[in-house]
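Only a single protein chain was left out; the remaining protein chains are all shown in position.
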Amino acid sequence: MLCPACVSHGLPQAAKLHRTFAEHDVAVIGLHTVFEHHAVMGAEALQAFIHEYRLPFPIGIDQADETGPLPVTMSQWGLRGTPSVVLLDRQGRARLHRFGVVDDLVLGAAIGQLLAESPAVAASVLPDRVGTGKARPACDGEGCVSQ
Amino acid sequence: MLCPACVSHGLPQAAKLHRTFAEHDVAVIGLHTVFEHHAVMGAEALQAFIHEYRLPFPIGIDQADETGPLPVTMSQWGLRGTPSVVLLDRQGRARLHRFGVVDDLVLGAAIGQLLAESPAVAASVLPDRVGTGKARPACDGEGCVSQ
Amino acid sequence: MLCPACVSHGLPQAAKLHRTFAEHDVAVIGLHTVFEHHAVMGAEALQAFIHEYRLPFPIGIDQADETGPLPVTMSQWGLRGTPSVVLLDRQGRARLHRFGVVDDLVLGAAIGQLLAESPAVAASVLPDRVGTGKARPACDGEGCVSQ
Partner (left out) sequence: MLCPACVSHGLPQAAKLHRTFAEHDVAVIGLHTVFEHHAVMGAEALQAFIHEYRLPFPIGIDQADETGPLPVTMSQWGLRGTPSVVLLDRQGRARLHRFGVVDDLVLGAAIGQLLAESPAVAASVLPDRVGTGKARPACDGEGCVSQ
């Protein structure tokens, strides 16, 4: 919300992830981690922000920690600040964990690698994007021949 | 060269691919497919263009076809125009084949899927990007617990 | 604050105005006009927003109107929403009044026209930008000749 790089990069990227991939392949969940400006970053402020920015994916509110400024999940996951990206695989393990701006190409490659781990599911992910190549030219060490 | 979407999108994307991935994982090769403006798109013009745009990857020149306006490889591969992206897997098969602007997120995901097909090789691709998760919190249906 | 076009366009434009022109030529003043989400757009929220976005110009808070949702100045000036731009000349008259995104080129031209109305002052505005032309070629209907 009050994080410029989230607003200009992280949230648009999350919204694009949400548009690009099917929900059962990549589920996008936001996490509202308040570690400063607590008084003006409450649930009502978040609700207005989500409304004005038309954010289409669910966003959870990280539970405040009574013993310190960092909320519980942020602290437990070792998130260093915002924006942060964590990719969880189908077993719920964190497989990518990055603080700062992550390029779409890099994030996409990491997602593609995780999707490939469940080929039975992922086979339907990008049907018209990663084709079978059957109507494509056959390529070998000598070059490519049209069929 | 004389393709606005190549200059504004395709070539910067190719250069970013070249910077982002190791050569033995993703080899970027340009293809100069001249199907119009032949007189001003020759090898010398391409050389000057590559120099001024500091293109860091090899670019081949598609062989002209004496019997028509489309050069040989463009015709054999069924490339509809420029920019076009073709992803070849390690066996040389065309696995993604797209005409027009392809978003980095989509292209990255396709590359990630292909990289995952050679896990022994790909394991070294994004070592600090797709981690083992061993130092990460364990997540199950109940939530995430720091370890 | 909770206006996406303000955050992505209006405020960066205002900050650029502030950087580009001398204070005595173009004074940039923000106006925080709250007409919805009142509960989460108060002075403290604005203060945090200004801090995080490093806004370098003064920002006033439009006085709430007890009789309606629009604050006083927004209502009196007929501002239709955010972002809005109002250019005042040196006599305090509103000379440009636009709702929505205004292109830099158009806004710049309007400012240039207003600056030209006070030539004695404006002469010092863009000394190295609008030169005297004395070292420049003389141009007539025949072309330009170096001097």
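Structural remarks
Chains here go by letter, A, B and C, matching the order in which they are written, and residues are numbered from 1 within each.
The definition used in the following text is that a contact is a pair of C-beta atoms (placed from the backbone, for glycine too) under 8 Å apart; a residue touches a chain by one contact, two chains touch by 3 or more.
Just so it is clear, the model here is predicted, and its values are computed rather than measured.
Across the whole complex, the hidden chain's contacts among the shown chains comprise B, C. Residues of chain B in contact with the chain left out of this view: 2-4, 7-8, 37, 39-42, 44-45, 48-49, 52-53. Residues 13, 16-17, 20-21, 73, 75-78, 87-88, 92-98, 103-117, 122, 125-126, 129-131, 133, 135-140, 143-146 are the ones on chain C that touch the missing chain.
The working rule: only the chains that are shown with their structure count from here on.
Under the touch definition stated at the top, chain A and chain C share no contacting partner at all.
With centres set at the average Cα position, the gap from chain A to chain C is 36 Å.
In whole angstrom, the spacing between the mean C-alpha positions of chain A and chain B is 22.
Centres computed as Cα averages put chain B at a distance of 43 Å from chain C.
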